[in-house]
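Okay, handing you the structure first.
Shown here: the complex without one of its protein chains, the others still in place.
Chain naming follows the written order as A and B, and within any one chain the residues start at number 1.
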Amino acid sequence: MSATPTPIYSGPIEQGDLFPAARKSRGFLALIRRHPTIALGSALLFVILILAIFAPYLWTVDPNALSPAHRGRPPSLRNWFGTDLFGRDLYSRVLYGARVSLAIGFSVAVMSSIVGLVLGLISGFIRWTDAIIMRVMDGLMSIPPILLAIALMALMQGSIINVFVSITIAEIPRVARLVRSVVLSLREQPYIDGAIAAGTTTPMIIWRHVLPNAIAPLIVQATYVCASAMILEAILSFIGAGTPPSLPSWGTIMSDGRAVWQIKPYIILFPAAFLSLTILAVNLLGDGLRDALDPRMAKRF
Amino acid sequence: MRINKHGLLAYIGRRLASTIPVMLIVALFVFSLLYIAPGDPAVIIAGDQATPENIEKIRATLGLERPFVVRFGEWLWAVMQGDLGTSIFTNQPVTQLIAQRVEPTLSLMVVTLLLVLTIAVPMGVLAAWKAGKWVDRVVMVVAVLGFSVPVFVVGYLLAYCFSVQLNWLPVQGYTPLSEGIWPWFRSLILPSASLGFVYMALIARITRTAMLEVLTQDYVKTARSKGLGEPKVLFVHALKNASVPIITVVGIGVALLIGGAVVTESVFVLPGIGRLTVDAIMQRDYAVIQGVVLVFSLAYVLINLGIDVLYTLVDPRIRY
Partner (left out) sequence: MQRRDFIRGAVAGATALAMPHIAIAQPNKTLRFKPNNDLSAIDPAFSAAFVTRYHAHLVFDTLYGQDNNLNPHPQMVEGHVVENDGLLWRMKLRPGLKFHDGEPVRAQDAVASIKRWARVDTFGQALMAATDELSAQSDKEIVFRLKRPFPLLPNALAKSSTYVPVIMPERLAQSDHTKPITEAIGSGPYRYIAKDRVIGQLVVYEKFADYVPRPEGRSEYTSGAKVAYLDRIEWRIIPDQATAAGALRAGEIDWFENPIGDLIPMLRKDPNIQLDLIFKLGDMGVLTFNHLHAPMNNPAVRRVLAKAVSQTEMMDAIGADASTTDVGFFTPESPMASKTGVPIGAPTPDYANLKRELAAAGYNGEKIVLITVGQSTNINTQAVVLEDILKRLGMNVELVALDFANWLRRRQSRELPENGGWSMLTTFIPGQDLWDPAGHLMLRGSKQHAYAGWPDIPKLEELRNAWFSATNDEMRRDICHQMQLVAVQEVPYIPSGRWLNPTAYRKGLTGVARHTPLFYNLKKA
């Protein structure tokens, strides 16, 4: 399931505006109070990032070290989150798994933004490509993202690169449409005509006018794409079409514990909790950014 | 969106016509994907202990050796005559297979939508009404939490509580409508709840933002000053005007629903299209995959069209 796309409507009254300060107080705490969702989201994400990056130093063991004699043990002092069905320490696996899930989320967000940006710009500026590109994008969008990703993974071997590619392909269409709509609405603006008349080259127009306007919605959309990518990856790994066993992601860990979740729920619950918190953080961040940057820009989809 | 004055029917006609290139592209894309795909149905049919000769035998009977253009052309021609081919595994016509499996998925989506609309819309209205207060914040956090939890986790949790432990609802399986409304509904409660959990968040948020925008409008103040009760103000006047974005998101959400249905159908063993597609992909049943993808894109296009038409009913300012 993808996370929410940018909602079309966004009214003038948002969380931030409900506490109109008598005077705009400066300072970090005031910033947090004005944008609580960004603060909360970033804080959560930061914590999880730290856990992922510093995993080797946080009392973890080799996440792939198996020990069948100790399989399926509940959380204990020795194994904080318990062990999975191969006797591997779940705490270590979850922390190392964070790396994989976060890496996929971020890289898909970045790559799909770049490719979507390029495609959107091309189809917005070069009219004759618009029809073709948009038809292809429509075609891709008409296939539910999860099925598209599964189909692409079935074509290729399970590797982290292939997971990255499949999910990126599934996410590009929405970004492309977003950028295209920005471009199209900008083209209506008189100052663009003026710029063209003055002889400004298209790359210059893109650089000076389009990009600054596109960057804000693009960033917001990127956060939603990140969340969506992480969920898609979890589902792919869960049904077995995801990352290879040597690179466990949260989805893989959950998939391993799927058959015994009624008797050993911790194998699914810990990665699920981490995944949910991470996605929550990213969503909050996205919401906050959207509200802060320009509430009305969300209308352009 | 004022296109021309010939009206709605012409608009619908043009939209339908423009679906053809989209679907052709989808068809080509899918067909090409499958053509270059490694792994084929022959090995699966032959089974684990089969010899290479057996597999070759099966492969030959499936005609998998012929060139791309020939196979694509044949298939396209058949599709235009309404024949989506025959499943490699079961020799059943794909159209029949899809017809069999449409009911559970459609039922799941309808019940989910109903559930979601009856819970999420009031939630969003409530949050908008009490904007800024703790009720609002709680509702919104719960909503965001909703689509942060993977759908299979929600499914497993619900199944564990209500089926395995309490035995109130079936663990798995789908009861067709033909066997009674209540058994049918009963078999869909848990799957819809799991799927809806995620979707509820989305709808609640959209309702809230749309309502917020609307509540500042003058006509709301007018309605209030006329002495109309708050519920009437909220639900009759405000909500109707907030419907446009809500309907848009419902439309977008249907595509998301189909994706979530895939996982839900697996967890709850519903014989729907989602599972059919995943199984077909895993087994490389080309005919089924091609047929189903076409059906999906058609559904997507029709739903979008339906949404646009719905706009005109809800907001008289929108005319095509």
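Definition applied: a residue touches a chain if its C-beta (ideal position, glycine included) is under 8 Å from a C-beta of that chain, and two chains touch if they have at least 3 such contacts.
Owing to the predicted nature of the structure, the values given are computational and were not obtained by experimental measurement.
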Contacts of the unshown chain among the visible ones are A, B
Sole touch to the unshown chain from A:Ala30, A:Ile161 or A:Ala259: residue A:Ala259
Among A:Pro36, A:Pro75 or A:Pro244, contact with the omitted chain is made only by A:Pro244
Those residues of chain B that touch the unshown chain are 38-41, 43-52, 54-55, 57-58, 60-61, 87, 89-92, 96-97, 99-103, 156, 159, 163-164, 167, 170-173, 176-179, 266-269, 271, 275-276, 279, 282-284
Absent-chain interface residues of chain A come out as 66, 68-69, 71-72, 85-86, 154, 157-158, 239-241, 244-246, 255, 258-264
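To be clear about the criterion, only the chains that are shown with their structure count from here on.
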When centres are defined as mean Cα positions, the distance from chain A to chain B in whole Å is 22
Within their complex, chain A touches chain B through residues 1-5, 7-15, 18, 135-136, 138-147, 150-152, 154-155, 227, 231, 234-235, 238-239, 254, 261-262, 268, 272, 275-277, 279-280, 283-284, 287
Note: in the complex, chain B contacts chain A through residues 21-23, 25-26, 29-30, 33, 36-39, 131-132, 144-145, 147-153, 156, 160, 164, 198, 201-202, 205-206, 209-210, 212-214, 216, 242, 244-245, 248-249, 252, 255-256, 258-260, 262-263, 266, 274, 277-278, 281-282, 284, 289, 293, 296-297, 300-301
